[in-house]
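Sharing a structure below in structure tokens format, with a few things to ask.
What you see is the complex with one protein chain gone and the rest in place.
Chain lettering (A and B) follows the sequence in which the chains are written, and residue indices restart at 1 in each chain.
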Amino acid sequence: MNLLFGEILRNRLLWLLAFVPVMFVIQKLKPEAHTLLFALSVLAIVPLAALLSHATEAVAAKTGDTVGGLLNATLGNLTELVIALTALAAGQYTLVKASIAGAIVTNTLFMLGASFLLGGLKHHVQEFNRTNARLQTTLLFLATVAMLIPSAVSEAATAFTHELSVGLSILLIAAYGLGLVFSLKTHREFFGSAEHAAEDAAEGGAPWPLGLALATLAGVTVLVALVSEVFVESVQEAAATFGMSPAFVGFIVVALVGAAAEMASAFSGARKNRLDLSVGIALGSASQIALFVGPMLVLLSYFVGPAPMDLQFWPGAVIMMLIATMTASLVTISGRSAWFVGVLVLMVYVVFAMTLYLLPPRIP
Amino acid sequence: MNLLFGEILRNRLLWLLAFVPVMFVIQKLKPEAHTLLFALSVLAIVPLAALLSHATEAVAAKTGDTVGGLLNATLGNLTELVIALTALAAGQYTLVKASIAGAIVTNTLFMLGASFLLGGLKHHVQEFNRTNARLQTTLLFLATVAMLIPSAVSEAATAFTHELSVGLSILLIAAYGLGLVFSLKTHREFFGSAEHAAEDAAEGGAPWPLGLALATLAGVTVLVALVSEVFVESVQEAAATFGMSPAFVGFIVVALVGAAAEMASAFSGARKNRLDLSVGIALGSASQIALFVGPMLVLLSYFVGPAPMDLQFWPGAVIMMLIATMTASLVTISGRSAWFVGVLVLMVYVVFAMTLYLLPPRIP
Partner (left out) sequence: MNLLFGEILRNRLLWLLAFVPVMFVIQKLKPEAHTLLFALSVLAIVPLAALLSHATEAVAAKTGDTVGGLLNATLGNLTELVIALTALAAGQYTLVKASIAGAIVTNTLFMLGASFLLGGLKHHVQEFNRTNARLQTTLLFLATVAMLIPSAVSEAATAFTHELSVGLSILLIAAYGLGLVFSLKTHREFFGSAEHAAEDAAEGGAPWPLGLALATLAGVTVLVALVSEVFVESVQEAAATFGMSPAFVGFIVVALVGAAAEMASAFSGARKNRLDLSVGIALGSASQIALFVGPMLVLLSYFVGPAPMDLQFWPGAVIMMLIATMTASLVTISGRSAWFVGVLVLMVYVVFAMTLYLLPPRIP
């Protein structure tokens, strides 16, 4: 328990945890204060996500390389999964889909681009493991194809789309699983540096005992679910107040909130000239959402929520995912980076954000 | 003649030749048994295609490197050409186009992916000549652009589409011809290993004399044409019986049947750690269909068949060809492969096959 408090004192991001109780109090007293509740829920989710990823890594560190890698690979985006599940249970399919697509695009463009830029402002030229980058971008490409094809070949036909979405989801999860076998087991020597990442991210402070880590994991997951409920309820009305389109909220705001903790690790890695870490987190997280979290939500929608969800995305979202994947592929081919590469990747993200921000509310 | 029988005894695939006479007998006795005739015609085409490619290589081996390379490059997909010509004469334009697009996608994704996977299961990491892979994928890219542009700029306008299709077909055949000059003549030193491929594929057993090879080539071509007629007649009705959509049949079934013989060579090359051979056959065959067989069919449609055929494909097919080309380009950049690369490429193929299989029958 002292370790948990020690971690909280050491890591300033965790001071935001104070907003968790504040939010619950306000929710009881003023349930109609949507904008305030939205702001508080954002401030509460960020440190909870950080704690969650710290606990996941602590469990992973205790359970050995392969099981640990597996844990990181399945629970690494637990925050995104819990938020999306809450929205799914509330029947907000458009928000769920926008947040999946947005998380992929935000990780691929914003997290990667800002890592390149922040690293490049400090170091003249940086190198990274391009084998890992290539694996992740190819996985992302496969997922984008799976999300593109249903809308490309048919425009209506609901029954067809649902059957196909289940099939594609199983396929993507299988590809993700085989990718783990490949990178953690049969060809791990090519991904050495990425392996290190998890351990290093958990560095600083004494290692947590397994019991504390597991308890934190369970407790914080419940907290994230409770906060997410407030977040999902308040986000649309708050957005209207701020004059944001629903597409902007789902795609950009939810995605940035969900990934805040990972961004902290990715950016600090880039500043320390350990771009392998940053690229691994950014692209690994994007491909995990595309091949595991998203498909999992489709399958879970048959048990949670009012009706099944399919994999058919708004065409604009599919194009953005495709462009994000192409951008990542284009800028990681050489395995080298400098500040301007980061600017270019960020610019593509700003093009998307600006478009979604200005988009008239009835689209999509 | 002994050589021919020797080859038949040595190569177990050729034992399927027994189905050729069986099919003709059934066709006479039970012309309405479409499903049976379809199955028999498939079983008959596979060994005939193998014999055809063996004979082509035998002629090529006798006529020296350049003429031989040229022969392989023009007759290498004789089976696909004969099947498509039969469908063209029957006025089945949708089947012809689906089989062209399907052959490109199947060679690029299934043959390449399965080669990577089969090779990778036996060898940890495999290398191949990436200069040849890059040439073939760039040729494929050009062909895909030529097939994409007519549908991209205009939706109706038949006269325009026909004029344009003839122009583009001549262009693609010219590009293909110049590509042969480049790889067989002016810059052959960069494609050395692919050159070897033809000779090696013809290995095992004594070399055939030219007369036997030419006679086999002529005779088997006639047989393929006769069997194709039964195949084209029965395929749609058999598909309905099996519950397959017409798109699935044209794209997947016809393409797999037509390429069976080449697949045998490509897979055996991959197992023997000669991935150059496999990549050369898979991508070389795809680009040959895209830049030679397909355009040739457009031009021949002015002489064979009830009306001219254009190069305007179903948008879904164009997207699949484009994705197949991008996938091939993405995974061959490094010139290295491992089993999981094969899995990824195959997964893209399965996404397409699953989509086409589930597609409601009225599309496209």
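In this text, contacts are C-beta pairs under 8 Å (C-beta built on N, C-alpha and C of every residue); 3 or more make two chains touch, one makes a residue touch a chain.
Keep in mind that what you see is a predicted model, and the values were worked out from it rather than measured.
Considering A:29, A:159 or A:358, the position touching the chain not shown turns out to be A:358 (whole complex).
For chain A, the residues touching the chain absent from view are 124-125, 315-316, 319-320, 323, 326-327, 330-331, 333-334, 338-341, 343-344, 347-348, 350-352, 354-356, 358-360, 363-364.
Residue-level contact of chain B with the missing chain is found at 134-135, 137-139, 141-142, 145-146, 148-150, 152-154, 157, 160, 163-164, 167-168, 171, 174-175, 178-179, 181-182, 186-187, 329, 333.
Operating definition for what follows: only the chains that are shown with their structure count from here on.
If you average the Cα atoms of chain A and of chain B, the two centres end up 42 Å apart.
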